[in-house]
Every structure is written in C-alpha cells, then in structure tokens.
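In this view, the complex is presented without one of its protein chains, the others remaining in place.
In this document, chain identifiers A and B correspond to the written order of the chains, with residue numbering beginning at 1 in each.
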Amino acid sequence: MYVIIVLVLVLAFCRACIRADVPEEQKPILRYKIEDESTSYQTEKNVTINGVDYLESQLPNGKFGGTFVTSTIGEGPKTFNPFNAKDNISSAMSEIMYDGLVTTDPETGETIPKLAKSFTVNGCEYLINLRKGLKWSDGKPITADDVVFTWQNIIFDGYGNTSTRDSVVIEGKLPTVEKIDDYTVKFVTPKPFAPFLRMLSSPIAPKHIFQTAVNRGKEYFDGFLSTNTEPKEFVTSGAFRLKEYVPAQRVVFEKNPNYYVINKNGEKLPYLDKLVYLIVGDINNQVLKFEGGELDEISLQGSNVARFKEMEKHSDFRVYNIGPDTGTMYIAMNMNNRTDENGKFYVNPVKQRWFQDKNFRQAVDYALDRKNMVFNIANGLAEPLFTPETLNSIFLNKNLPAYGKDIKKSEELLKKSGFRRDKAGHLVDKYGNHVEFDLYTNAGNTEREAIGVMVKQDLEDLGMKVNFKPIEFNSLVNKLMATLDWDMVIMGFTGSPLEPNGGKNVWLSDGTLHIFNQRLEKDLSSKRYPFENRIDYLYNQGALATKFEDRKKFYDEYQEIVYDEKPLIYIYSPIRIVALRNKFKNIYPTSLGGVTHNLEEIYIEDK
Amino acid sequence: MQILLYILKRIIQTIPLLIIVSLISFFIIRLSPVDPLAELRLNPSVSKETLQKETERLGLDKPIIVQYGKWAKSFIKGDLGVTSNGERVSTKLKERIPNTLLLTVVVIFLSWIVGIPLGILAAVNWKTPFDRILTVLTSIGMAIPSFFFAVLLLIFAVKTGWFPVGGLTSSNFLEMSFPQKFWDITHHLILPVTVLFTISLAGLQRQMRANLLDVLDGDYVKFARAKGLSETKVIFKHALRNAVNPLITLLGFEFAGLLSGAALTEYVFQYPGLGRLILEAVLKSDINLVMASLMMGAIMLIAGNLIADILLIITDPRIRGGQA
Partner (left out) sequence: MIKDLIKQLMQDKFARIALIVLILIYTALLFADFIAPYTIDFSDRTMAYVPPSKIFTIDENGKFSKPYTYNYKREFDDTDLKIVYTLDRSQKHYVKFFAKGQPYKFLGLIPMKRHLITTDNDGRLFLLGADINGRDVFSRLLFGGRISMTIGFLALFVLFPIGLLYGGIAGYLGGKTDIIMMRFAEAVMCIPSFYLLIILASILPSGMTSVQRFLLIVIILALIGWAGFARVVRGMVLSIKNQEYVQAAKSIGASRLRIIVKHILPQTTSFVIVAMTLSVPSYILSESGLSFLGLGIQQPDASWGNMLKEAQEYTNIIYRPWLLTPGFLIFVAVLAFNLIGDTIRDVLDPKSKVR
C-alpha cells in the first residue's frame, strides 16, 4: 500500500521535472475599444422661472428613478451634523445633505455659485446674492437669516468643530457677516484673504432647526443631529436627505423633493431616488462587493486595476482613469534640535548633525529608486512625486524637473559633508560615527511596509545602516506628535489640489502637523531654520494675496524650497482609477471632481 | 431559600473579581503608548484648539489613577461614558448586541444539535474507524485559521453569486415584506455561521465524546451492562443522564461567550457585531468602549457560571448538599 503511494509520488515528481522548453505562442492581444466621450462637462446655469432662481442642468435629459450604491471604507459617519464633523466620511455625508454658498467647478477648479445666485469680491468685501424662492426640504424658505445664523452663531461663535473658524482668523480677527436684505449677505474680512472665498463652501444650516440647539449650549450642540437622530428630523438643502442609517452597514439617502436644480424640461432633479453608502471595513471587501454586484462604483488601486480592466471587456462596468490623486507618500527626517523638560535631546545630537544637513537629505533623496517603487508597489499606477503640491494641483510648480536614482550624485553629496566609507563599507560621518538610524512606518499598511523595505535597501547601498521598524499606527502618531523620539518615517498626507493653504498645519513652523520639526507647546517660539522662516512668509503672503497669479508666485517658491531643502522627501502620488456601472449616464469624469461630481444629473438608463 | 442565599453569596463574591478585571484592563490600556486622538492629529484640517478640547473631554491630561476613579464612579452609576468620537457607549453597544446575539445563538444552536449527537456516536463507537474519521475531520475543522477560511468563503460567494458578500441586510431592506426580510437575513448569515459553526462544532463534539467516555467507564454503567440491559438502553437511560452535568457547565461558558463576539470572522465578513466594534476600539485605544465591553464580557462569564451552578443544584441533589 505504502509502496504504491511512494511510487506514485516519485512518478509525479519525475513528470513534473520533465518540462519541455517550448515558447508559448503569442496570443493576439484584443484591444478593447473605448468610445471617447470628448464632450466636456457643461456647468449648470442660472435660470429664473416664476420668480424662483433655479440652476439648470445643461446635460441631456434623463429618466427619473433608481438607486446608486457606493461605499465608504472605515467605521462610517460619526455624526450627521456638518459642523461637528471631524473626519472625512462625516463631512462627505453632511455635504450631500447641506449645500454651501459656493462650490468648485469640477473642470477648472474655479469657485462658482451654488446656494448663492452670484457673488462679487471687492478686496475685503464679499457680497453674496442668494437665490430667491428656494426651500428647505421641509418647505420653509432659505433666506439670508440662515446664512447669517450659520456663519455668526454657529461658526464664528465656535460651535462644534472649530477648524473652519480657526482657519478664517486673520491676524487674530474674525471676518464679519451682515444681512443686507432677505436675499443679500455681506462678509468683510479684516484683510484681503484669498482662501476665504473657498471657505464659503461650508454648509448652510436651517436656522429654524439649529436655533434651539445653539441656545442650549455647546455641549448640547456636540451631540446634536448625531447618528442616533431620527432621519425624519433632518431638514436639508442638498440634493438628498437622510432616509436610514444602519450602524456599521449603510447610510441611505433619498431624493430631496425641493432641490433647486432642474433639467431642461423644468423638472426638479436629482434623477435618482436613492443614494446608498455601504460602510465597508477594507478595500478587499469593497472589491468583493463590487464584483458581487452590490456596489455601483469603486475606486481601484494596484493590481485590482489590471483585473478590472480585463473584466471590463465582458462586464457591465467601465474603468475610468482620472489621473493623479491627492494622496502623497513621503519620507521625513526628524530635524528637531531641541531638548525635552529634562534637558535631554529628542534626537541624539550625533544623528541631528546628519538630519539637519541638507546634503545628507539630498543624498537620501537621490538614492531612492522611485521608478521601481511605482512599479512594484503601485503596480505601475502612480507618478513619482517631488513637490508637496500633488500633480493635479492647480498650484503645481511645473518647472521642477523629475529625476531618477543617482547613487553617484548621492555619494558626491555625502562626500561634501565629510561622510566616508570605512573598510567594511559602512558609512561614517566626519567625526567617525557610524551612520545608523531607525526607519518607522505604521504596521499593517502593506504599501508602506513594502516601501520601507525598499528604502532600507536603497540607503544601504550608500553604506547606511537602517533599522526598519513598522509599528502600530497609534503608537507611531504618538511618537511623531508627542514624544518626538524618532529618526526617519514613511507617512502620507492627503493634499488639496485647489488650496495650498489647507496644508498650513504642515508647513507653518508652528503648525500642528509640522512633522519634520514638530514644536510642542513649550517650544513654539524656538529658533527656526532659515528655510522655515521663508516658508512661513510665503504661506502667509500666499493667503493674503487675492489674484491667482500673485498667489502662484508665492506657492511656486515654497515648492522650490521644499524641492531643494528636502524636509519631506516625496515618493509618489497614486493615479486614481474608478470603475462605474455602464447603466449610469451623464457621466463626465474630471480630474478634480472624480466621476460622480454631478450626482444630481446622473440617471439610470433602462435596458 | 438556601438557593437564594447561595446566589447572593456568589454575587457578593464577584465584586472583587470585577474590580480586579477593571483595574488590570484599565491600566494596561492606558499605559499603552496608543493615542486615541491619533487620527485627528494626522488630519491637516483639524485645528489645535479642537485637539485641546478633545484631550480635555477624554480626560487624557489627567493622571491614570484619576482617570480610573472617574471611570469607576460613573460606571457604578450606570453611565458608560462616551467613545472617543463622542457617541454614547451604551447606544453604540445597544446597536450591536442584537446582531451578535443573533449570530451566536444560531451558531450555538446548530453546533449543539449537530455536535452532541456526533459526540455520542463517537463515544459509543469508540476506537472504531468511524470515531477516528470523525476525530480527523474535527481536527481539520480546528486547523484552518478562521480568518483565512472566511476569506476563502467570501471569494466563493463572489465567484458563484450564491451568497451576498458580507454584511447583515441588503440595501433595500427597509422596503421588504416580512418573509423577504427573514430570508434576507438568513441569506447573509449562512457564510459567517458556517465559519463559526465549523470551529465550535469540533470542540463540542470532542467534549461530548470525552464526557460520555468518562461516564461509560463508571461503575454504575458497568453494573447496568452486567445486568444485561441492551446497549441502547444503557446509554440513553444511564450514561447520558450523567453526562449532562458537564454539559450544563459548558452551557454556562457558551452563555458567557454570547456577547464576546468573534472579532476576526466578523471583521472579514463585515458583520455589524460586537466583536468588530471591540476590535476597532481596542486598536484605537478607545478606553470607555473597551472597558465597557470587557466588563460586559466579565459579567456575562460570571453570570454564565452562576447559572450553570444553579442548574446543577437543581438537577443534581448531591451537589446541593455538598456546596450550599
């Protein structure tokens, strides 16, 4: 019996060993034709019918009805109150329900009117004309009172998440808001302040609902319109309103019957009856749900893209390449030169000399093999990145050339600063210290862990000794923000393609996310590096200038400084790929807005 | 009366236990370098003032012992506090408890009605090929990492399209009629139940087998056999009745496990249960939520043991005399 089994195994092994070297025939590659929709997106236009100022869709008329199912990764919304939202998902959910005065043109990135019919900017004065005849979802009119209430009594008075308020404080002063008449509002900023216009996209709240909550104090407000609130109690201005929230499963929105966008037949949009966000835990599950037909839209990454591309030919969806995403991946070195309360340096003084040496940072940069990182880790679906502004940013400085791995250049730079190799090939600095440090990233993130492994190898080519240590995300943040005892880290941020001022927490030298030289409360007035001072200046000036061309000059220079000084060494920016079912029409993907920026105009074509 | 006194005594005994559990867990969690505000801190659009407010709200700026005192005080009052997102812990738990109960009750029910008979069959046919094969099969059930099994089943669901991909209800659940709702939930439950069933079945079958073997070895069974009773009669009349006691203890443990959830399985299937909630809370060091769920687990365990003991007293007069 055993003899037979062993014999079979041996035979199987021999069979496996004998393999003929016959080149596979090249299969003819079937190229799938994509009909190119070259027509670009037409922004909605103002029209007035019977004294009501509607927005009219310029796209072909569609059919009413149907559901659009999309998803969000994570734990789902934490609140539905737009003023309490601190995380992206909660803000996204509330933005669906509450429109702001202005919005962003998905094609050009310009600020265009939304709830406002029009606006004029005159230095510090922002005059907003509201649409007449608009109604909240409960039928009450939307007027200047709501706008003034929202900005004065909620935002400026510091209710909920005060981030909006904090970012419009200009030299210690808040802007003012004033009702001119029922449909006109005037904002005045203490100084010209370019980012303010875009801040006006903050949601507007219905005064008759929020008033009581505001009267009951900030603590009450923090729990107001939480995820436990009955959906019926939401009064909204956006295209959809809440219908159902099932924790850890989904959020269901239904059409707002009073929405102010109409199609060319004068029928009120949105076309869709329902909008569903499934709450999924991770990318894997999201992909499975899309394939199982439970989702209509999905963002794809890495090797999934190739598979979806292949399936696209015989499936009911299309894969859209939207271009560079807003995500960035970077390496930072701890340039901190201060001591803690006990007089101990956060960073070992020996290592400080390396990390504060521009040549050293540049050498690290030139040693990185971005090309293979893009290839291996992002499956080719990313672009090498050299500046803090992402590749789709309207403020991107296009004059900064890209480069590849250049070990020779790295070694030259190191030599300039007195580094040399000892007999064993280890890099030593000019005082004879071995160059050895820790490289951190958050454990469990396959992408960053894989980058870490490659960075370690790249730097070891220079003779450095790198101890790569992925640690738990929360512990890592604690290190970066509080204990400051780290050497080098791989992290990522999500940037804003429209407003560099959104990155001020990172780039201002006293910012809360000034990661490469984090200043704790007690160190806020400590000495700055010259380049930090310059970036502070550029950032402040960039925000105060109002014309795009003037601002661009300031932001161009800040990018040049980062490109040269390398406080953060950017690695790559992924390309955004979205798959969407074919049954949805009126789809006009743009780099800034993605695929579903015009949700109210999207309709389902029956087969 | 005696029983009531016994119960009272047991309840009083649990108090120090609960204190120790809460102390251990609280200190381990708070001593960890994990920052509950990590996500907020890394969000470029969150301002310093907001962070400061959050720190104060969660009491992170106070010494641990003060934090513990604050927590314990409100816990005794029945206030479980708020999560690091500012939601009430009690509502958060309330959302998840029914889902987890549903899943575990179904799994326990199925594994008992399958596991107990299989255990009896294996014990009766001790050392026969049937017994061996069952042992190997249950070993296989125990050898697959549960999360891995779950992932494979999910892929199976996508490939065949026979089952929904995770979750508990479909997106149009609200509009369904009652039979449709019932079917929808059943449909979603099949895969996670399969995973958990496979795991618990193996354990239960082994337990029952061992119990019965133990009893079959007892003197009175030998005596009954010697009397010339048929084997079926011996097993069902004498052996099984005595094999019930350990099962009652086991039932107590199962009761305790009702609310602890199966974190990894729930995670892979995106099941909206307690296990996933606690897992995420632990990873984020969301202290109030973790503490509440740990205390709940401890109380359930104690209650389970207590119920088992009381049942034992009722079913078995011998123990009553000895213990109470």
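The working rule: a contact is a pair of C-beta atoms (placed from the backbone, for glycine too) under 8 Å apart; a residue touches a chain by one contact, two chains touch by 3 or more.
Keep in mind that this is a model prediction, so the values were computed, not measured.
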| message | Considering the complete complex, identify which of A:I170, A:V185 or A:M454 is in touch with the unshown chain. | response | A:M454
| note | For subunit A, residues touching the missing partner are 17-23, 31, 283-284, 287-288, 302-307, 309-310, 319, 321, 369, 372, 375-377, 379-381, 438, 440, 443-446, 449-450, 452-454, 456-457, 467-472, 474-476, 479, 577
| What residues on subunit B make contact with the chain left out of this view? | 16-17, 20-21, 24-25, 28-29, 31-34, 132, 135-136, 139-140, 142-148, 151, 155, 203, 206-207, 210-211, 213-214, 217, 246, 260, 263-264, 278-279, 282-283, 285, 290, 293-294, 297-298, 301-302
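Simple rule for what comes next: only the chains that are shown with their structure count from here on.
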| query | How about subunit A: which of its residues touch subunit B in the complex? | reply | 67, 69, 75, 78-79, 84, 86-88, 161-163, 166-167, 222-223, 226-228, 243-244, 246-250, 252, 276, 278, 280-281, 284-285, 288-289, 291-294, 472-479, 481-483, 491, 493-494, 502-503, 505-506, 512-513
| said: So in the complex, the part of subunit B that touches subunit A is made up of which residues? | reply: 32-36, 38-51, 53, 85-88, 91-92, 95-96, 151, 154-155, 157-158, 161, 164-174, 267-268, 270, 272, 276-277, 280, 283-285
